[in-house]
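One chain of protein is taken out of this complex; the other chains stay put.
Chain IDs A, B and C follow the sequence of writing; residue 1 opens each chain.
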Amino acid sequence: MRSLNEKCAVVGVFDENAAKKAYLALFAMQHRGQEASGISSSDGKNIHTIKDRGLVNDVFNDEKIAKLTGKMAIGHNRYSTAGDDSILDAQPVFARYDLGEMAIVHNGNLTNAQEVRKELIKNGSIFQSSMDTENLIHLIAKSNAGNLKDRILEALAIVKGAYSFIFLSRTKMFVARDPHGFRPLSLGKIGDGYIVASETCAFDLAGAKFIRDVEPGEMLIFEKNKEPESVRFAEPIPKQCIFEHIYFARPDSVVFGESVYNVRKELGRILAREMPVEADMVVPVPDSSVSHALGYSEESKIPFEFGIIRNHYVGRTFIEPMQEIRDLKVKMKLSPIKSLIQGKKLVIIDDSIVRGTTSKKIVSLLRDAGAKEIHMRIASPAVKYPCFYGIDTPEKNELISNRMDAEEIRKYIGADSLSFLSVDALCKGAKDKNNHCLACFNGSYF
Amino acid sequence: MRSLNEKCAVVGVFDENAAKKAYLALFAMQHRGQEASGISSSDGKNIHTIKDRGLVNDVFNDEKIAKLTGKMAIGHNRYSTAGDDSILDAQPVFARYDLGEMAIVHNGNLTNAQEVRKELIKNGSIFQSSMDTENLIHLIAKSNAGNLKDRILEALAIVKGAYSFIFLSRTKMFVARDPHGFRPLSLGKIGDGYIVASETCAFDLAGAKFIRDVEPGEMLIFEKNKEPESVRFAEPIPKQCIFEHIYFARPDSVVFGESVYNVRKELGRILAREMPVEADMVVPVPDSSVSHALGYSEESKIPFEFGIIRNHYVGRTFIEPMQEIRDLKVKMKLSPIKSLIQGKKLVIIDDSIVRGTTSKKIVSLLRDAGAKEIHMRIASPAVKYPCFYGIDTPEKNELISNRMDAEEIRKYIGADSLSFLSVDALCKGAKDKNNHCLACFNGSYF
Amino acid sequence: MRSLNEKCAVVGVFDENAAKKAYLALFAMQHRGQEASGISSSDGKNIHTIKDRGLVNDVFNDEKIAKLTGKMAIGHNRYSTAGDDSILDAQPVFARYDLGEMAIVHNGNLTNAQEVRKELIKNGSIFQSSMDTENLIHLIAKSNAGNLKDRILEALAIVKGAYSFIFLSRTKMFVARDPHGFRPLSLGKIGDGYIVASETCAFDLAGAKFIRDVEPGEMLIFEKNKEPESVRFAEPIPKQCIFEHIYFARPDSVVFGESVYNVRKELGRILAREMPVEADMVVPVPDSSVSHALGYSEESKIPFEFGIIRNHYVGRTFIEPMQEIRDLKVKMKLSPIKSLIQGKKLVIIDDSIVRGTTSKKIVSLLRDAGAKEIHMRIASPAVKYPCFYGIDTPEKNELISNRMDAEEIRKYIGADSLSFLSVDALCKGAKDKNNHCLACFNGSYF
Partner (left out) sequence: MRSLNEKCAVVGVFDENAAKKAYLALFAMQHRGQEASGISSSDGKNIHTIKDRGLVNDVFNDEKIAKLTGKMAIGHNRYSTAGDDSILDAQPVFARYDLGEMAIVHNGNLTNAQEVRKELIKNGSIFQSSMDTENLIHLIAKSNAGNLKDRILEALAIVKGAYSFIFLSRTKMFVARDPHGFRPLSLGKIGDGYIVASETCAFDLAGAKFIRDVEPGEMLIFEKNKEPESVRFAEPIPKQCIFEHIYFARPDSVVFGESVYNVRKELGRILAREMPVEADMVVPVPDSSVSHALGYSEESKIPFEFGIIRNHYVGRTFIEPMQEIRDLKVKMKLSPIKSLIQGKKLVIIDDSIVRGTTSKKIVSLLRDAGAKEIHMRIASPAVKYPCFYGIDTPEKNELISNRMDAEEIRKYIGADSLSFLSVDALCKGAKDKNNHCLACFNGSYF
């Protein structure tokens, strides 16, 4: 069972104009999911939901936001997963159950989803979507506990894996982050109330102020006329996804207590120290590797140049390439500045290599543009193991670093040199206090 | 809990090209539901579903039908219900449960849906839509019986009301019609296999031949390399919805054993005998009252004239009327032929009067067009009671015949005379053998 | 050069809320053109135009109508012509020229368009569309006359063929109908002003009253604070298109002084007298032949039955037929009532036969449905010659009556008998006073 909630965004708002604020937060977190978007609000009596395929600005407009009345709202952006665009897999997931109405949003991936689902199905539950999020609803609905809080706690004791959950009942909002804290989740102050969101960049646009991260293993309960209640439902064993810092999060977010931008620059600096090379310029693969490249340049004193331009108009329609135009898809996205790189020795900074196919095409583009030497520097270690906690990684044997060592990859992509960051260096750059998940690099699942 | 499956259409195909044949059947039954359309097919291993808002031809094209592989398919057209266009309420409803995968379509309305749902919810079931169809899935999923057939039988023993259900598992198709047989459901031969559909007009387009009606209280089971198995799961107490003959069904369908067209003509004939009037011409309110009017004309010898033209381009967008244009919405749909009706005494035949507002506007249109006398003849009795079995009737106090007698209604709509068909006459016309539901006329629910 | 303005609709409104009234008129005349729709209005200083592909209700909404300010407006519905959906061929056509701004709508077909265009092109005019309407603009723009009225008169002296033109300048509206009066054009009173439209059914919806037809060879000029001025620019030699009565116009319109509905019924009556047949029922091919069939039934005393149902949900998307389903396209549109026609002798009334392919399919449908005898009665003479004045007829050799006599056609379509109306009978039915064009039947072009 694939999780569809991996690299998604969740938000919960407990304040006036809740839906509009949730909309702004989702807009700011659009980079975490472009497939579908949705918001549920509660007006105290009923839960209202609007969700559909498309970008936040496709799904919502003033008229629709106006229908989402109430002072509580939760929202979700769904990450695009190839080929499956079922509207049924959009969130929030809504359900009527014995305590009333409930809506849930989920960012993460439950590792025991199959077993839990099997058990639930054996006991008569039905599943209408392929989302592991449905597990939670069933666990809560089947519980004999007398109130929602206790039921959620019961459910959380059962599910394993990565999750940032936000639950909306008619009168309360519950927020829970898994004991490993795989995905980021932060608490902010907004107006007279509160906001919880996957990334702090959502706070800036929605007009909120960062308070603190929701702790791994912590549940927050929001209720009218009360201060937020914090419940520790599990011992925290932080295993925060280091890929948020490498690639997922927006550079203006603060994730796991560290500025994403700063971490990326620091990774670039370390990469420059660890894997130096003589070259004329440092060039990032835009947009995600810009910060890393700035760090590499700063440390190495090799000038930073914006040598590859990214076309943001791409959209979904691609035309069949003519025979004489190779690598059309990558070419339509990325354009090297010929006049700049011709005859030059380049350090190309990319955040990661997964399959290796794009890197191969980038090297080819740069060669065609006249680059003299191409030194690939990857701001993360070789990805050798699939992720079970929420990153949309391919099967193990599709991971190029699982099949090849660095030298073989270098030959495959056609670079003059290739280096990855070491795991230790990554930890240092991300100020790891043994609190990050490194499983995709070292296979230590837990 | 409102049923959304009232005046809908269901189809099940057990033959080659199942999805394409289901599509054609749904297309022929478009008049039963225009809000959403969907098909699930099984290829023996997996159930595939495509459903969306819109007309059959909006939702499906060759490419989509091609994805619905397999030799079994079920389909559904959903009736438009004002204001609620949630895609979640489209059918087929799909679920994974302990015996595998299942899809259901439903035409009808379960009268004990609330109680069953309450009980299910009390026992931990959750409901994600507002469709009573979800009840069935839960009952089946929770059952301890060892196979789907027994579970469906168990579930059918619990639910009450109107239903034509078609269930699709990975390898079988089950069809069930409620013991009262409220909604029509017929069995046909198609290619080397079978088809089941709400209306026989679906058979004609899909290339099938009518065999017989599915009996009230009968379940049919279709399985590869076997003849269809018939199971009688309840004593039949036929209470077939007489409104199918009055208004719902297409005139080229055979419903409850009688040609809709013939019944309507006969109702018109009886109306002419029961409620004669001296007039220059008989004019139907198109399209649904044409057959009734032909019967009235035939019997009364008053010439039939197509005195009101219906505009079929209407669509959804209506422009704000100018102050000087009254009744714009009805005027955009219906246009009297002035030259024909000017100075004439008209018998206007309509199939029914529910709220009375449209009749009032029609009379006003005809007066403006110069009609000398307007005699409304309604080819059904006064609708005094709401329907709990599936017709989308308004609340009791919105039913004009609940508040007014015929004379008061006549004054309200402005006609020169107004007569309804008697209940006895209706029964006679529809060849009732005490096998129809007349609750909306006489309040005899059961 | 093909005309694209053939079976189109034009409207001109000279009154308050001009654009909204033009919209209603276009909506009522949607049957004359479904490809594109447009309106130009003048506020006295500027001409505003909105036009696009699609039905009237697709192109316009309240917001767009609100932009079309002013007390004068002209509108157009464009007839669909296979394969060419260029928005450039939508009307009104707008132009800036030496006297200011101008918009034109045109219903008809100019027979000397090629020569006029060649001459214009030789003198330096350019043509941006394939519409013969552009000729008019150039003739007007090139004229040396000092005012628009004289220029229009000059232009009308040059162009030949069928036209109902409406011209809008910033301050005036001009209406002109060709000397033969091929296409219908009527004048009505609306509010404190006037309306001109292709069909009188537009008056009913827009809230106008019929005054009289615009005469062949007449120009009407509308100007603020003045009574409409009538100018006779050519000797009228009426050759009004008799196909308007046979097929084009809506039955609730009065065309060329006669009620379309009455004419069609009378044609049916004459057909019954001229071409009697012993049969069980008279069945129209819906929707266009219903009135003719009523007349046939009335005269022959053979009962009228609505034996073929038309599906109005068709839309544009058709699915590829399965091999076993023949004639799918016709089947999706037309459904015979099996129970009614099985074993019966039918008189099928159709308004005309052009290529013969549809008739062949209808006969085949009815045979499949069990008809015992099928007697086709066509309410118009055999179409042997192409139309140069505006009907979208195929090439001469595609006209089945050009290649076959009635008996050969009967065999081809598979009917038991086939008769056409005689030309004399047609003239009698349409109350012809030698004022109709019969060229498509007798080849007398003029």
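The definition used in the following text is that contacts are C-beta pairs under 8 Å (C-beta built on N, C-alpha and C of every residue); 3 or more make two chains touch, one makes a residue touch a chain.
Nothing here was measured: the structure is a model prediction, and the numbers come from that model.
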Interface partners of the hidden chain - shown chains only, full complex considered: A, C
Residue among C:98, C:150, C:229 or C:278 touching the omitted chain: C:98
Hidden partner chain, residues of chain C it touches: 52, 87-88, 93-98, 117, 121-122, 124-128, 137-138, 141-143
Absent chain, residues of chain A that touch it: 17, 20-21, 23-24, 27-28, 30-31, 34, 55-58, 60-62, 65, 191, 201, 204-207, 250-252, 254, 259, 261-262, 290-291, 294, 298, 303-306, 309, 311-320, 322, 324-325, 331-332, 335-340, 369
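Please note the rule applied: only the chains that are shown with their structure count from here on.
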Shortest walk length in steps over touching chains, chain A through to chain C: 2
Chain nearest the overall C-alpha centroid of the shown protein atoms: B
Interface residue overlap between copies chain B and chain C, same or different (over half shared): same
Mean-CA-position distance for chain C and chain A (Å): 60
Touching two or more other chains - residue numbers and ranges from chain B: none
